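The other protein chains are all here in position, but one chain of the complex has been omitted.
And then chain A:
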Amino acid sequence: MSNKILIIADHLDGSLNESTARAVACAQQMSPTGIDVLVLAEDGASVAAEAAQIEGVSRVLQADNAANAHPMAALLTPQIVAAAQQGEYSHVLGPNTTFGKDLMPRVAAKLGVAMVTDIMSVHSAHEFDRPIYAGNAVITVGAPTDQVLVASVRCASYPAAPGGNSAEIETLSLDAELPGHTRFVNLEQASSDRPDLQTAPKVISGGRGVGSEENFKVIYDLADKIGAAVGASRAAVDAGYVPNDMQVGQTGKIISPELYMCFGISGAIQHLAGIKDAQTIVAINKDEEAPIFEVADIGLVGDLFKIIPELEEKIG
């Protein structure tokens, strides 16, 4: 059986999310005969041009529709189902960003097939590892080979496929009836000039130990000093110190930076689930028994409010 793979592009404001290139890297391990990227947008030209550069991509399919101005699963799904059937794909993949998490199960159900969430490693085109119990166990699953495989890719497990390609871009017209029952109202984006949490090589995080929204300034200042993105524990988000899109963990963002440095975070399993793929974890906590020290590559016991100023000064 040939493995013809369709990847749904995740994009925002005319630019491609790096998660798409990570999904391509995963797809390359499935002995593909072809990898096509589907761009569903109002005007997908710039996104398609970016996708065409990803190494490993055979074709980019651009399906413009005013209804795609804001990605809504209920409207995208009929288009993806049409594209999947038209192109006779064996696999339909998306990234495990909130876009992919929302969308891919709806696609699977419409195709009447099971779905694999969070592929973290590929054994063959139908056999994968995925995490369960917040990453505290890994299962190897075999998917039926006689039906389309729908899956999401755990982005933290794959580095983005590099650029340098110039795949063909085709416009696609999809014959699909779109429902009117779901309408976009607005998107409140936390505007920030800092690097993106999901792709930044360095991340500085704060937890409940930071104590307040005002105190979080010390975390931002340190992050700016070393060019890092800023993350947080759920406790810090719940307490209102920072917005929700900064949450790292099982139910927040799962990240794999080169450096993860956290202050005043105890290291609950749900938080650790989000940082296990970081190359170097540095933990600063005043409690020497904090579980974060069990996974930290470098640990320092102490008061974050004393340590951060000293750190800033000595990093130079």
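As a convention for this text, a contact is a pair of C-beta atoms (placed from the backbone, for glycine too) under 8 Å apart; a residue touches a chain by one contact, two chains touch by 3 or more; residues count from 1.
Note that contacts and distances are computed from a predicted model.
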Which of "Putative sarcosine oxidase delta subunit protein", "Electron transfer flavoprotein subunit beta", "ferredoxin:thioredoxin reductase" or "Iron-sulfur cluster assembly scaffold protein" matches, in UniProt, the chain that is not displayed: "Electron transfer flavoprotein subunit beta"
Selected residue (touches chain absent from view) among A:22, A:91, A:253 or A:271: A:253
Hidden partner chain, touching residue among A:22, A:59 or A:234: A:234
Residue touching the undisplayed chain, where the options are A:117, A:233 or A:266: A:117
Contacting the left-out chain in the complete assembly, out of A:2, A:136 or A:212: A:136
Chain not shown, touching residues in chain A: 12, 70, 72-74, 77, 97-99, 101-106, 108-110, 112-118, 127, 131-144, 147, 179, 181-190, 198, 202, 226, 234, 237-238, 243-245, 250-251, 253, 258-259, 269-270, 276, 280-282, 293-301, 307, 310-311, 314-315
